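What you see is the complex with one protein chain gone and the rest in place.
The block that comes next holds chain A.
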C-alpha cells in the first residue's frame, strides 16, 4: 500500500468511526500524568483534575466560578457557639459508582466520611500507610492533624468534627481535594482481597464521572455517572489526552484532536485568539507574585525603606515584559477574585524621585542588596530572572545596587526561609481553598516566620486581626477583618506585591457551559458539546 493510500484509509476510518459514535465525547488535552487516583496523598493540580474533581465529591463544595462554599455531600452544617464543633448533616440517597470492579450494596453514609478522614489522621489506621511511602501531605500541611480533636458518627447521616481551637477556614478546608470522600465499603472489599494499592489505581467515588481506564502517560477515560446526585453530565464520555508540550496542545486543539486545553504558551495566544474556531476564556488566577524583603535585616526592618523600594518598581513594565500581557498588577497580597479583597486600597505610585528622597530621609545611602530569582517558571512569575533584572534596573535608578542570586529550586525554597537570609526573595503563592486565611495566615502570620513567611514579618496588629478572623464563622464579618489587615499590610509593606497572573483556557467554539475555576482546577460536569 502506498503512503498516500494508507493515509487516505486512515482518514476514512476515522471519519467512519466518528460518524458511528453517537455518544458525546469531550477530549481534554491535559498537561501531565496524574500521580494516582486517590487525591489525598498528593498536592498537584494535575492529579486533582484527574481524581478529586472528576471522580469524587466532598462534604462542602465551591460554587462553580467562585471561591464561595456551598453544600456538597453534606446538605447542611452547624457550628457550635465556641466555634469548635462542626456537625454535618449528610445527603441521603447518594450512590457510589458501579463499575466492573466494584458494585456498592449501600448508599453513601457517615462511615465513608469517617474512613476518608481517619485514614489520614490516625497513624494506627489500617489505611494510614496502605502503599509504600504514602504520606498525607495536604492534610498535614493544613495542620489538620493538630486541629482535629475527634471525629464522631452521631448517626448514619450525621458526623461531628470537634476541633482543638476555633478555625473558621475549616469549612473551606472541607471543600479541598484531600477532603474527598471515598467508599469505606470499597476499601473493605480491597482489604479482603489484599489488593490495597487498587484504591489509588481503580478509584470509586460519588462524583460526576466514573473511572473507566488509565493508559499510563497516554490517556484517561471516564464515563458520565448516570446516577449522579446532582445534574447528570451532558457529555457521555470524558477523555484526558495527556499532552505535555504546550505548543503541541495548541496544535492538537487546532486540529480538533481535543476540544479544550489548559495552560497555553503565551507565545501561542495570539494564534489561538485569531482562530475563528477557537474561543479563549480568561480569568485572573488565584495567585500572587511578590518580592519579600527580610524584615528582620537592616535596613529592611524599616517600613519606610520597604515602601520606598516598592515605589521604585515599575510594575507596568514588568507585566508587559515578563507576563506578556497575561498578568495584572497586584496591590494586595490576595487576588481580586477572592472574597475579602480590599479594593479601596491604593497602590504605591511608581515614583523613583520620591523613592530616592524617602530613602535619603531614612538615612539609607549606598545600599547594596541581593534579589533572589527563582529558577523555575510559575503562573505567578513566568520568568523570575527577567523580573529580577527589571527590578535591578529600577533600583539602580534610586541608587540601590542589586546583585541577582539564583539557585536550584528545592534549595531556593529551603534557603529562602532562613531568618538570617540576605536580601529580598521573588516568590509567589497559589491558593488552596479560596479562603483569605490561606494567604494571609500561611504567608504572613507570625507562626510561619522561618518557614512560608519569607518576609520574616510578624506584626502584632495584623496578627490579631487574622487570628480573630479564624474564630468567626460569619463571612461578612471575617471579610471586614481581612480588609483591615490588608490596610496594615500596605502600610507596613513587608512585600512588594507584583502581579496576579491571568489564566487562559482555549477551547473549540462547540464547547458550551465551561466555567473557569478561580482556584485553578478543571472540571467538566457542566460542559456540553454543541451538535
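What we mean here is this: contacts are C-beta pairs under 8 Å (C-beta built on N, C-alpha and C of every residue); 3 or more make two chains touch, one makes a residue touch a chain; residues count from 1.
Just so we're on the same page, contacts and distances are computed from a predicted model.
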{"item": "Protein name (UniProt record) of the chain left out of view, among \"Formate dehydrogenase gamma subunit\", \"Aspartyl/glutamyl-tRNA(Asn/Gln) amidotransferase subunit C\", \"Xylose isomerase-like TIM barrel domain-containing protein\" or \"Peptide ABC transporter permease\"", "value": "\"Peptide ABC transporter permease\""}
{"item": "Residue in contact with the excluded chain [from A:122, A:251, A:302 or A:392]", "value": "A:251"}
{"item": "Candidate in contact with the missing chain, chosen from A:105, A:132, A:193 or A:365", "value": "A:132"}
{"item": "Omitted-chain contact residue, chosen from A:78, A:92, A:316 or A:408", "value": "A:408"}
{"item": "Residue among A:57, A:120, A:200 or A:501 that touches the chain left out of view", "value": "A:200"}
{"item": "Absent chain, residues of chain A that touch it", "value": "6-7, 9-10, 12-14, 16-18, 21, 25, 27, 32-33, 35-36, 41, 43, 131-135, 137, 140-141, 197, 200-201, 213, 215-219, 221, 239, 241-245, 247-248, 251-252, 254-255, 257, 407-411, 413-414, 417, 427-430, 442, 451-452"}
